[in-house]
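Before I ask anything, let me first share the structure, which is written out below as structure tokens.
Of the protein chains in this complex, one is absent; all others appear in place.
The block that comes next holds chain A.
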Amino acid sequence: MKTAVIVFPGSNCDRDLAVALEAVTGIAPAMVWHADTDLPEGLGLVAVPGGFSYGDYLRSGAIAARSPIMQAVVEQAGRGLPVLGVCNGFQVLTEAGLLPGALMRNAGLNFVCRDVALTVDTAGSAFTSRYAAGETIRVPVAHHDGNYFADAETLDRLEGEGRVAFRYGEPVNGSARDIAGILNAQRNVLGMMPHPERKIEAAHGGTDGRRLFEGVLDTIAA
């Protein structure tokens, strides 16, 4: 499966994602610069990495969401291409309008950097198909602005449509309804604050993140 990682000025988890994608797919991803206007042909997944794109100026992810390459990502997402946004990537996807809501400063004001328990809320997406609904996994978080906010109506809709992918199993950042990751209505776009790419091989202290990428690979192989 061919994959791509978007690289913005200030991205710092792009390499982690590239290593994880190569480990799972066997093919090094294309690293696509923010100023490019087109994605490579034949992709099975686009990943938007963590970091501090544009120094978090204005709002986390706000400037990156208006960069030239994101127009191509939004267009391809609309055609069904799987798109994964991790951490700052999740912030970029909400700012780009691909996912509802916003990520605000952590309720405790501190940067939170540790392994956390996550509950898989739905197995009904390519990203979560290799997990069981209700399963608890451990994946690290590393963020300052991970406090998910949306109005009550939007939260009800996300829950009603089974679009909450992951919830925190412990207090982390004050997120509404403990939401750690959400899907779009088509279920081909996932945004999440925790870093699955940092739990790929045993040397990482766990492999709970690996199945997320394998699930996307399954859909291409199928």
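Basically, a residue touches a chain if its C-beta (ideal position, glycine included) is under 8 Å from a C-beta of that chain, and two chains touch if they have at least 3 such contacts; residues count from 1.
By our rule, contacts and distances are computed from a predicted model.
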Per UniProt record, name of the chain withheld from view ["Phosphoribosylformylglycinamidine synthase subunit PurS", "Molybdate-binding protein", "ParA family protein" or "Uroporphyrinogen decarboxylase"]:
"Phosphoribosylformylglycinamidine synthase subunit PurS"
Out of A:K2, A:R59, A:R157 or A:H204, which is the one that touches the chain we can't see?
A:R59
Based on the whole complex, identify which of A:D56, A:E95 or A:E197 touches the chain you can't see.
A:E95
Quick one: say which of A:K2, A:R15 or A:R105 touches the chain that got left out.
A:R105
Chain A residues that touch the omitted chain in the full complex
58-59, 62, 66, 94-95, 100-102, 104-109, 147, 149-150, 174
